[in-house]
Every structure is written in C-alpha cells, then in structure tokens.
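Submitted below is the structure of interest, expressed as structure tokens.
The block that comes next holds chain A.
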Amino acid sequence: MTTLNLPSYLDQTDQVKKRFDALKKRDVILDVKKISKKFDSPQGEVEAIKEISFQTHKREFVCVIGPSGCGKSTLIRMLAGLETPSGGEVLLDGKPVSGPGPDRGMVFQGYTLFPWLTVKRNVMFGLEMSGRSKKNAESEARDWIDLVGLSKFENAYPHQLSGGMKQRVAIARALANRPRILLMDEPFGALDAQTRTKMQSNLLDIWKNIDITILFITHDLDEAIFLADRILVLKAHPGEVNEVIEVPVPHPRSPEQMITPEFLATKKRLEELIHEPEEDVPMNLTLMTDKSDSVD
Partner candidate 1 sequence: MSTFSKMIPSFIAQKVAPVLFGLTAVLSLNAQAKEPLKIGYSDWPGWVAWEVAIEKQWFKEAGVDVKFEWFDYLASMDAYAAGQLDAVAMTNGDMLVTGSSGAKSVAIIINDFSNGNDMIVAKPGITKVEQLKGKKIGVEIGFVGHLLLLNALEKVGLKESDVTLINVPTNETAQVLASGDVDAIVAWQPNSGQALEQVAGSTAIYSSADEPGLIYDVLAVSPSSLASRKDEWKKVAQVWYKTVDYINDPKTQPDALKIMSARVGLKPAQYAPLLKGTKLVSLDEAKTIFKKTDTFSSLYGSSKASDDFNIKYKVYSQPEVLDTYIDSSITDSL
Partner candidate 2 sequence: MPSSQKNVKPWFAVREPLSQKRATCLTFLSFLMPILIWSAFSYLPFLWHPKVEITQPGSVTWLQPGTLIDKAIFKEQQILAEKNNTALPEGKPANPVYLPAPHEVVVAFYTAFTTEPKRRSEQWLHESLWHSVTIVFWGFFISTLIGVPLGILCGTYSVFNKLFEPFIEFFRYLPAPAFGALAVAILGIYDGPKIAIIFIGTFFQQVLVVANTTRKLDIALLEAALTLGAKNINLLFRVVIPGILPNLFKDLRILLGWAWTYLIVAELIGTSSGITWFITQQARYKNFENVFAAIIMIGIIGLLSDLILATMGKRLFAWENSRGKIA
C-alpha cells in the first residue's frame, strides 16, 4: 500500500476561501440553538441528541453525516417539526418554529408520493393546501415538473416510475411550496449507485438554479463531500456535533473531482471522525479451503 501524500482538508484555495467568506455574510436561514432530544426507554431516559447548534446561510448546502445511532434522522425530523425537541429551539428566519409547515420542505428516504395521485396532482398537493386555485396550481406544478425533467410523465402514477424519478417528483413537490429550506433525509439512500450519482448532479443543478437552502442527511461520505458547502459531522451516544467541515472542493462540482487531493483529504478526515474503534469486533478467520488454490 502506498500512502498518498494528501494536503490537509483545512487548506483552502483563495477561490474557495472567498466563497466561504461570502457565504458566511449572507442571512441566516435556519438557526438551531442547543436542541436536544430525550426518549423514554425501559432502561430509563435516553439522550439521543445533546445540545446541537448550527446555522445555515441563505442558499447554502449543508450535509449532516455521522455514525449510526448519532440521531441524524431525529435531528432532521425535529427541524421539520415532526418531532418536538426536549430542549433548545429552532429559528427559521429568526422566528421560532413548532410543528410541520410548508416553509420547510422535506424529502424522505422512503417513497412518500401519494400513490393515488398522478405526478402532476402530487406536485399540486401542497399548492392546493395553501389555497391556490386548481388552475393556478396546475400551471405552477407543470413548471416544477419541467424543472426536474419529467414533463412527459406528468400524468403517470407513482407506481409507474423508477425510484430515481419518484424522488425527483418528491423534490419538485417539496419545492413547489417555495420553502425557505429543503430538508432531505437520505433521499437517495435506496437508489442504485449509478442513479444516485446522476441524482446528485441533478440536485446540484436544481440548487444552482433556484433560491433554496438545503440541509441534506447522508451516510455516504462521497455524497456528502460532492454535494456540501459544509459538512456537519455528528458523533453518537448522545448525538453531538463533532466537527463542522468546510469542504475545500471548488465549485462547480463534477464527478471527476472525486479523485482530487482536496476531495480525498476531506474524505480521509471524515473517515477518521466517523470511524468507531469500539465497534470493531475482529472476525475469527481459519483456513477453510485447499492451500493449492490460494487467492494470493
């Protein structure tokens, strides 16, 4: 094995540094202040999340990553208002939020399109809930469907679509409400590797073209680095912020960047942070094959 001579993940080019400086000057969209979550269990109270704080700026793309059990999903569900924090508060544009609402769009890991509605009616759903007229909602829904490239399928039912297409519709549906922030809970986790890569590029394109801030949960390191401006790395038991990484990979992003030194340096750092030695249980390997057909 050769050890790559990687730069530090903290090294940023001037271009990247400038970008981050500009980003931090922008308005804070989501301000998470010391939120925590405790669950009751037979063993007593369990602290799933402990005083997590962070901010996202306008049009920033933040990924959240962490080992299993760090409470990623619980965190994003609290931001969406689907769970109530045990402590702390969440501010959206400076105002505290409670309960779910259309100002925070959500894309789930599982497929949550309404199976009884066509693609178009799915995208219209939120618009109709906000009291838009059907005609108005329909023309606006068409624009969003067009944005995700599914105009040909606007009258199809979800069961007729592939997994990737379903998630594109889900993104269009969430965006149609013009949310201040788009919360995405491992949205590509169930897709195959090829589709996933394509969806990541698609998502970046969408993000570039509209005014949206994205908080994206993933357990895939490459995905996090490829997508994010900053990565919020959590640690488990209880879920706490371990480190916030400013991704030194310049924009615009492309899959070729995945082998650049800065990309790999970031990945190495993430691996160090997420690696959990205490969970390593060595295997007990004994030779169970004929020596003559050794694979070495």
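In this section, a residue touches a chain if its C-beta (ideal position, glycine included) is under 8 Å from a C-beta of that chain, and two chains touch if they have at least 3 such contacts; residues count from 1.
The candidate set was assembled so that all candidates are chains of the complex that A comes from, given by their letters.
Quick caveat: nothing in here was measured; it's all calculated off a predicted structure.
Of the candidates listed (1 or 2), only one touches chain A in this complex, namely 2. The touching residues of chain A, when paired with candidate 2 in their complex, are 80-82, 100-102, 104-106, 108, 110, 112, 114-117, 125-126, 129-130, 153, 156-162, 165, 170, 173-174, 177, 183.
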